[in-house]
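Some chains omitted; the rest stay in position.
We just call them A and B in the order they show up, numbering each chain from 1.
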Amino acid sequence: MMIVVMKDDAGVKQVSAVLKKIQELGFEPHLSKGEKKTIIGMVGNDKKVDPEVFAVLPGVENVVPILKPFKLASREFKKEPTIVSVNGCRIGGEKIVVMAGPCAVESRDQVLVAAEVVARAGAKILRGGAFKPRTSPYSFQGMGEEGLKILREAADITGLGVVTEVMSPDKVELVAYYADILQIGTRNMQNYSLLEAVGKSTKPVLLKRGMMSTIEELLMAAEYILSNGNPNVILCERGIRSFEKYTRNTLDISAIPIIKKLSHLPVIVDPSHATGQRDLVAPTSLAAVAAGTDALIIEMHPEPEKAMSDGAQSLHPEELEALMINLKKVAEAVGRSI
Amino acid sequence: MMIVVMKDDAGVKQVSAVLKKIQELGFEPHLSKGEKKTIIGMVGNDKKVDPEVFAVLPGVENVVPILKPFKLASREFKKEPTIVSVNGCRIGGEKIVVMAGPCAVESRDQVLVAAEVVARAGAKILRGGAFKPRTSPYSFQGMGEEGLKILREAADITGLGVVTEVMSPDKVELVAYYADILQIGTRNMQNYSLLEAVGKSTKPVLLKRGMMSTIEELLMAAEYILSNGNPNVILCERGIRSFEKYTRNTLDISAIPIIKKLSHLPVIVDPSHATGQRDLVAPTSLAAVAAGTDALIIEMHPEPEKAMSDGAQSLHPEELEALMINLKKVAEAVGRSI
């Protein structure tokens, strides 16, 4: 459904051309002529039509799409919430799931210690990067497959699931072999080759919002994965770029209830990348739970002072433990549990 | 304190000129020469120096200020939190204060009903605009002094305090006569004539963050009020402008803990203007309490369907009552009360 607004000086011929085009596409046109403006509504079936089809016609001032551009991701398409089951925990249900771990896999020792801390604190999924997207080609790029093996081993020992990033289509199979959840990073949210590749995988996908992408674009990116056959998509709000400089990004807390309204997919928040500062992780995590998040993904390092990346935003083990206690209280206050 | 970074090709003369300038200003220069770069630190007393003094000198590439530009508003200046007392409630203390009421004063009846709802729900301050800043000169501009009288009467009947906006220096005295808190709107955050005028008033000031302003600029605006003699400033996060389109503005939830860290002044959140949508007010209000806000200012209208402005973001009376119950639970979960 769409509305075509004609220019003030559009002639009869131009209006007719729009009406004809609508009928050709199998829709019904509704003409409204005002003193100044003529507008034409296009109603009918559920078929998606590109607004450009009309925008390029002579005499057209503007085209206003009324239906949302995503379908499989929409709440209208599927009323009941999608629950993604990973390693015995259900993401998107009543229970809030916590994922935690270091930014990057740096060594076997580091990850084994981290996994123990994570499990003891009551988190269910271990996070950690083996393939790292870095702004600089001179920064540490991750341990690769060796890192994946370490994650798997640590998770198996402690009974956790594993979420880790995949950066290119040809690595999807490899990462899916070791991980329980495939993460698509913020810089790759619109890497369509990669979205198609994880869409063909059977492993759940954690899709991070682009740091300057709208919620609608996030849902369209999810649509790529869903339309390629993978129904298990988890959407992650991780902060957007704004003019404010005290934080690395601006956590868009409203994205949680908005996505819940627009889509049936679970929503998760990454307070570590959203803020970039250790002491902001706790207040924003509590806020995310109060606002209705289904899960949290938090950076924790056994020794942040020695971290090869993101040390300044990683919690100390005891900070994670303290946070878990407070998260439980807020979860209960809003009728959920952890 | 400041660091002056010299250009790669800066000569001895240019470096000397910077050193001399620093000494003239009564500071001590610290020279650091690297293979590529020369930098000069300026240390000494607490006097504020404009970075431009150095930026304009030949051979200077960049000037990096190290000390924060605000002083009276800073946590370093005053360690203990400022508590603003209004009509028996203390804003900035352990108890979270709720302010509520319609966007605009439209009639005596409307405000009397609103005030009753607000008081019954447990809120302590009545909000309502008598002077309205509107994007269009053709929109309703408020009832003026007549509106102020109505607010005062309704507040007196119900035992509430009154917060209302003042838009120009020549109206400060008038508004202060009727109101308990003077509100500076988002579009006026850097209206320095107005800041100076309320800085000379004895009434507390609720200073809204400009929708396009950084936290540092908000604190600098507070500094204008404080340095004019008024210590009772309440800072209000009300959403910032971003590229996201589902919400009117993007609520910057991290601003709460950041301001708490940087400043001793109380922080309050306006979820109604931040989101612009009624059904987002509750989740963002709960999030704000979880993140540490000292107060909330919420739009509620006895009949939002008939509101002359902001009806779409105003709560119904029963929604405010329901929200208050949930706010109390989250407040307790984070160790506070309402």
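What we mean here is this: contacts are C-beta pairs under 8 Å (C-beta built on N, C-alpha and C of every residue); 3 or more make two chains touch, one makes a residue touch a chain.
Everything quoted here is computed from the prediction, not taken from an experiment.
The complex is built from one repeated protein sequence; 2 chains are visible, and the structure file as a whole lists 4 copies.
Just so it is clear, only the chains that are shown with their structure count from here on.
Between chain A and chain B the centroid-to-centroid distance comes to 31 Å (mean Cα coordinates, whole Å). Those residues of chain B that touch chain A in the shared complex are 212, 214-216, 240, 242-247, 250-258, 261, 274-275, 279-280, 283-284, 286-292, 326, 329-330, 332-334.
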